[in-house]
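Missing here is one protein chain; the remaining ones are kept as they sit in the complex.
Right after this comes chain A.
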Amino acid sequence: MSALPTSSRTPRTATRRGGRAAAPYSFLAPALILFVAFLAAPIVYAGYLSLRRVKVSGLGLGAGARTEIWAGLSNYSRSLADPDFMPSVYRIGAYGLIVVPTMLGLALLMALLLDAGRTRVGTFSRTAIFLPYAVPAVISSLLWGFLYLPRVSPFTDLVQGLGFTPPDVLSGSWVLWAVANIAVWGGTGFNMIVIYTALRAIPTDLFEAARLDGASDRQIAWRIKIPIVLPSLIMTFVFSLIATLQVFAEPMTLKPLSNTISSTWTPLMKVYRDAFVRNDIYSAAATSVIIAVATFAVSFGFLKLVGNRAFNQED
């Protein structure tokens, strides 16, 4: 406010420059404030909490029995040494091996089919395939949960009518597939749209030239379309990878329906259990930091590995 011109001799440009310098920040301010308040500050606080712990004395009852003390890195070592942690990591590894190739394979296949067809059915099928993505994960898990439970599932009667005994899909060896199925059902549509949009951006003269040279639809898809949409494939792969590392809503919703999903079935479920079941936000914070670092390392590592090649192709 002191920058207001006090005399007529002050060059007007100076004011304007001052105003101009401040302008971007005032435009950025809402975003920056939201970013700091709801992302940066919580991350810093989680990092701080992960280095703290509660120390109880004696019976731990009543006022003053609990004090918060520095824990150093002990929460981290406890998290990594927890006998439930590594199995949950291997489990989402296996889960990712099922979900990511299936989901992206289906998404690519459907995008190519829709792109090749370009018919009126296309609009309907595109919406139909995309629709599950609009269903929240908790709702879709409940829907599928009902379909999985033998006594309430309409499939049981159907399969029994055909003379088979339906397997209990929530039992030991099947449950991973049951959870993966929900993720594939919910995620394929989104990835399909991303790939489909990239396909639509390809100039048609490329296909016409290929067709004149005698290329079949399959060859066009394999030799022209897929290489061109590779960046989209890589992007959807990274998104799917991150979603795999953070899988939570589906197993959490199915958990009460079955004996086979433990409270530490995935790493994020362990975070939830520690924070809200055991009231130990400190080790929950430590495990979250570990998951965040792993997610960063895996996704940026992958992008570094393939990114330069894939993204430079376009230029």
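We take it that a contact is a pair of C-beta atoms (placed from the backbone, for glycine too) under 8 Å apart; a residue touches a chain by one contact, two chains touch by 3 or more; residues count from 1.
In this section, contacts and distances are computed from a predicted model.
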Record-based protein name (UniProt) of the chain missing from this complex, from "L-lactate dehydrogenase complex protein LldF", "Heme exporter protein B", "Sugar ABC transporter substrate-binding protein" or "RNA polymerase sigma factor, sigma-70 family": "Sugar ABC transporter substrate-binding protein"
Touch with the omitted chain, as defined above, among A:Pro30, A:Gly161, A:Gly214 or A:Pro256: A:Pro256
Residue among A:Tyr48, A:Phe124 or A:Phe146 that touches the chain left out of view: A:Phe146
Sole residue of A:Ala65, A:Ala201 or A:Ile242 that reaches the chain not shown, by the stated touch rule: A:Ala65
Contacts of chain A with the absent chain, listed as residue ranges: 1, 54-66, 78, 84, 145-146, 149-152, 171-172, 256-264, 273, 276-279
